[in-house]
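Note that one protein chain is taken out, while the other chains of the complex remain in position.
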């Protein structure tokens, strides 16, 4: 089995070169967010891109214990698993309905970049019962994280064609929808990452990098306030013979 | 099932308060590394702590495709799994022999904080064939990442009793060992996190937060340079009926 | 959070009723394969169905260490993880290219049950570059496991419309393909499970139940013959700065 890579070269003396830079230089001179951007994109961010990238990662860092990912992480920790095991369990709580939407939202925006008639596309998607990723939220009418990110995207000058397209889609969607469909945080991140020039296949990855610290905090809290292994009580299970 | 938490409060209007701060303020005003430190420790870092924390996270961001975690991540990606699935596979490639040592190294240092006779403790551990976590490396004689981190710990004034203890342990270990046992990156991170005042139970978690972007980069590279599902060839498997 | 279930009722005295039967009766009176069939399908198998179900599960029990799933399981075990952790890692080595195809093959067969013109459908799929699940193998020209399963399906009388359809598809596919496309083990299992009357959404699940013992055997072997944590050597990694 052979792997070709252009990410990191670990030399025989233990030194490492990452995307052409010495790792020890990056350790001394760069912040973590810059190095994340660099390892994913192969270029260092300029000041605006870095501001935006920090904001994106922070915006998804946690969303409380009620989410599928945080529950899974805490349940696994409650069975006395190690941190890395509970973290993997938490990550398997993400899925097409949770977190992974950044990627599909980026693909949707890229596919419709040149689309002159978005309303019609949305109408056709509605007829095929296809879902437009990046809009709507199970709980909120507006998503304050999306609002904060778009404000910063305008301020830094990052907001471009994709942010405009995301807003046009939102406007068109809400014309024909009975319930309010705000751009959610996945949709906002998708539009901004497209404007920065990230590959759509990195959408979920960037979301996950942002959220992992939140999962670690939840696992640590579960370990610290150890209340034994999690179980549903009898009122939470209903058995009915089929 | 009920979860008590002091991490994040998601309010009914969608706003979030994290460790007492509004999430939208953190998005606007703080870097990702600051917010990671804050969500884990409940306090914002001062300038020295932040410099050190950025350096720690960067130092472990990747270690090439030859490691158990990167291989698992790429193999899972080669089976056409989504990013979050391959990431979880990669994280399950960590273990007591890979990454998780930061935590046991912190526990060892904390347990021996007041130890006046480290040499004797090490001698007793050797007799019981117990391993001292944070020293030695399968490949290197010195670990350039550890050297860079300790230099920065001195420069920022973070290096304190635990960094001194880690060095004393290294010195004592090498008196009685036939092969060179440098402090490795796990050991250096452990000593510095102890001097900052982090809980030992967060050792692996901080390592994992640092490494996840590297795994994401490897998964993305595997997806992009898709060479089909990974298999060992016939020269790499040897069958012998027991 | 509330779960409605018709699988198992755990009573307050510790007794369990599964699909309407007392668990202690099943323990005494039934084989494991019967109880698997029963928990999945809600009915006990007749003798032919049971023979076939045993054969299906056995046919996928292992496929050697060179597969993505076995590699992932063994690599995770080599990092000194527990059995359940290494097993989860192994399972994340399955994916759309490995194992999961049983499910898509069942969906394909069910969708084309009434199709009078399979050749044309296959031609259209070819034009859309869609892949027909359950045919072809990376390594073999014929799949002896598929042959053995179909022989048994005929012998037991289980082989019905779906097995006939699977064969018709194979024949049509090979008329237009330059390389031999045998029905592989996934395709054979799919056709037979359709003829028994299983839900397509259980296709991967049945495959996984069959393969888990093989993964456990590999993990146990890796733990027993412990050769340290797995790493690629320097000849297996090629670094090229992009």
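By letter and in written order, the chains are A, B and C; residue numbering begins at 1 in each of them.
Throughout what follows, a residue touches a chain if its C-beta (ideal position, glycine included) is under 8 Å from a C-beta of that chain, and two chains touch if they have at least 3 such contacts.
In this text, all values refer to a predicted model and were calculated from it rather than measured experimentally.
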Interface partners of the hidden chain - shown chains only, full complex considered: A, B, C
Chain not shown: contacting residue from B:42, B:157, B:197 or B:228: B:42
Hidden partner chain, touching residue among A:92, A:159 or A:173: A:92
Listed residues A:8, A:49 or A:72, member touching the removed chain: A:72
Chain not shown: contacting residue from C:45, C:95 or C:134: C:95
Chain C residues that touch the omitted chain in the full complex: 1, 3-10, 12-16, 18, 23-24, 26-28, 30-33, 35-36, 39-40, 53-55, 57-59, 61-66, 71, 74, 82-85, 87-89, 91-92, 94-95, 99-100, 103, 137, 139-145, 147-149, 152, 199, 201-202, 204-206, 208-210, 212-214, 216-221, 223-225, 230-233, 236
Where the missing chain touches chain A, by residue: 1, 64-68, 71-72, 75-76, 78-81, 85-86, 88-89, 92-98, 138, 228-234, 236-237, 239
Positions on chain B where the hidden chain makes contact: 1-6, 8-9, 12, 17, 19-20, 42, 71, 81, 85, 88, 232, 234, 236-242
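Operating definition for what follows: only the chains that are shown with their structure count from here on.
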Co-neighbours of chain C and chain B - touch as defined: A
Chain nearest the overall C-alpha centroid of the shown protein atoms: A
Euclidean distance of C-alpha centroids - chain B vs chain C, Å: 36
Centre-to-centre distance between chain C and chain A (centres being mean Cα positions), rounded to whole Å: 32
Computed distance of Cα centres, chain B from chain A, in Å: 22
Residue numbers of chain C (touch at least two other chains): 1, 71, 81, 85, 88, 232, 234, 236-237, 239
